[in-house]
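Heads up: the structure comes next, in structure tokens.
Only a single protein chain was left out; the remaining protein chains are all shown in position.
Labels run A, B, C, D and E following the written order; every chain starts at residue 1.
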Amino acid sequence: MIHITRRERFNAAHRLFREDFSDQQNLEVFGKCSNPKWHGHNYELFVTVKGDIDEKTGFLVNLKKLSKIIRDHVIEKLDHKNINLEVEFMQDKLASTENLAVGIWNELEPHIKGLDAELHCVKVVESENNFVEYYGDRNE
Amino acid sequence: MIHITRRERFNAAHRLFREDFSDQQNLEVFGKCSNPKWHGHNYELFVTVKGDIDEKTGFLVNLKKLSKIIRDHVIEKLDHKNINLEVEFMQDKLASTENLAVGIWNELEPHIKGLDAELHCVKVVESENNFVEYYGDRNE
Amino acid sequence: MIHITRRERFNAAHRLFREDFSDQQNLEVFGKCSNPKWHGHNYELFVTVKGDIDEKTGFLVNLKKLSKIIRDHVIEKLDHKNINLEVEFMQDKLASTENLAVGIWNELEPHIKGLDAELHCVKVVESENNFVEYYGDRNE
Amino acid sequence: MIHITRRERFNAAHRLFREDFSDQQNLEVFGKCSNPKWHGHNYELFVTVKGDIDEKTGFLVNLKKLSKIIRDHVIEKLDHKNINLEVEFMQDKLASTENLAVGIWNELEPHIKGLDAELHCVKVVESENNFVEYYGDRNE
Amino acid sequence: MIHITRRERFNAAHRLFREDFSDQQNLEVFGKCSNPKWHGHNYELFVTVKGDIDEKTGFLVNLKKLSKIIRDHVIEKLDHKNINLEVEFMQDKLASTENLAVGIWNELEPHIKGLDAELHCVKVVESENNFVEYYGDRNE
Partner (left out) sequence: MIHITRRERFNAAHRLFREDFSDQQNLEVFGKCSNPKWHGHNYELFVTVKGDIDEKTGFLVNLKKLSKIIRDHVIEKLDHKNINLEVEFMQDKLASTENLAVGIWNELEPHIKGLDAELHCVKVVESENNFVEYYGDRNE
């Protein structure tokens, strides 16, 4: 069993708020992140998969294929987008880093299975001071 | 003569576009950065000032004062904001990193003079792959 | 179950030595780190907590609260201090990164409980080449 | 139980290919990494060991000793070398990051035991976008 | 006048040696870098251009065009290559970082002119501890 991690990046706008809150309530709970006119981040995404090394290639997975899966199913949907308004898998959810990590996991997992590997961790870095890791429902 | 640099950070949303262009024209010129629903970045700002060391303190400038000037006059206006819609000194300008660097220089310069130092460079890092440096009108 | 990590930083002086050793013995065991006149580091502290996402906020914990807890109970005590002489929770202990990580865990844990989350890991980075991780007594 | 990690670095040339493949087949499977005239990397190696803190020293392990073990048994063999042609423990294996991590684990493990600690993880970073972690046979 | 910098990366093998030296002489002058079986690096390339902001776009240069020029004329020739054996513009030269920076400058300069900007600096980072900057013949 070995783990391999691929980093990809995306830049996006978002806002933390609840429609059933007033602007004042949103400010109290979400602080500056509730700004109604949006703000944004350079997000870093680290996707870790695990499994056995394929003796024929020396690879756990072909990183080009893993990178393509992440770009096709996640980066394409998030990069240079507004997470609240334009990202289908984030509709009806607060656009927090926590929900983003879970949402990305759900987008990726079906496609990782085709690689003879298992999705192990989705890590989303929002800033140099904050990041979230999600290991799926069954782990931990 | 010595140079000292202070780093500060801000997260903001923006969009590159011209009102006199169609969405299609904006896409051709500005690519994904023209997304009408915004995107955003974690910006890093490096402000370099130059001058002589004050023998009484060993400092060129007191970094706490320099940091406060940058935060009061620049970060406060940009952090968790929409550069196109909410930043007064960027109105009537394209929200490019180049224009941002010049705009930040103009905001900062009058306040640096009070420090017995001279503004030398404003560097704005938009991503790990791109940054802009502005040395003012008179340099170079 | 999700994990979120907050980074904070502190600068401190310390010295590795045993009072019951001679300077020579301390040098043999602790090397340059035993310098009787101290040396110091820029430490980075990564605090990871785990738990469930609160559906009302999309947060595992409010990062402002987590950051305030870390600053009030750890950074305030360590930043710009001498770890051997001035940090109460490090008295009677060698000022190693290992003991620092355990000490920080013990300072933080009672306060994390108030957040509806569980302390998962305290990581202390002493230099770009060395870091320590502590997962508490019960983990592992 | 605590974990401590030491980073070391090495620069090496390598090539991903199978002798029983044509150049064309190698290109299809391994891409540019199959270039017959080699390419190379600045590799970063993170070695994590775990165990109990020695009350006499405050250390899990003496990092100078850990660093010397890594340099003597791994870095010396890899640094400024051709992994395919010159590294004994990588003969008869594809020179992938995955195989490198397993090979390094096998070189290190017998020597870590002398430190009253247990090898926990070997992490090999090939680029800012890719890294592999190996926790040994028995972990996970 | 403003400066903008674009980072690109390439991985390559090389060797520092003179054909008219024995292996022993090469070892004395070039150290481990003379290994006859090659070694390699993850190189980072920072290309800085300068000029005036185009009022129509807010850009000094379109970074997509600058990136494409760098990739077409430099990265394509260096990435996953052997600098000594496969890079035309490095033939008859020692494969040092200094010569690489000058060689890259000469490859790039004719193409930057088409951008209404001037090449200002080519910076080549060979490792976290070493980098070279070249400002062309006429600067300084």
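The criterion applied here is as follows: contacts are C-beta pairs under 8 Å (C-beta built on N, C-alpha and C of every residue); 3 or more make two chains touch, one makes a residue touch a chain.
Every value quoted in this text rests on a predicted model; they were computed, and no experiment measured them.
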Interface partners of the hidden chain - shown chains only, full complex considered: B, C, E
In the whole complex, of E:Glu76, E:Glu98 or E:Asp116, the residue touching the missing chain would be E:Glu98
Answer key for C:Asn11, C:Gln25, C:Gln91 or C:Asn106 versus the chain not shown reads C:Asn11
Residue by residue, what part of chain B touches the chain that was omitted? 1-8, 48, 50, 53, 56-60, 62-64, 67
Determine and list the chain C residues touching the chain excluded from the picture. 9, 11-14, 32-33, 35, 37-42, 79-82, 85-86, 127-128
For chain E, residues touching the missing partner are 16, 18, 29-31, 93-99, 101-102, 128-135, 139-140
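Operating definition for what follows: only the chains that are shown with their structure count from here on.
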How many links in the shortest chain of touching chains run from chain B to chain D? 2
Listing by label each chain that touches chain A and chain E gives B, D
Identity of the chain that, by mean CA position, is farthest from chain C: E
Between A-C, A-B or D-E, which repeats the contact pattern of B-E in over half of its pairs? A-C
Max Cα-centre separation from chain A goes to chain E
Where the centres are mean C-alpha positions, what is the separation of chain A from chain D, in Å? 28
Approximate Å spacing (C-alpha centroids) for the pair chain C, chain E: 42
Mind pulling the chain D residues that touch 2 or more other chains? 128
All pairs of touching chains? A-B, A-C, A-D, B-E, C-D, D-E
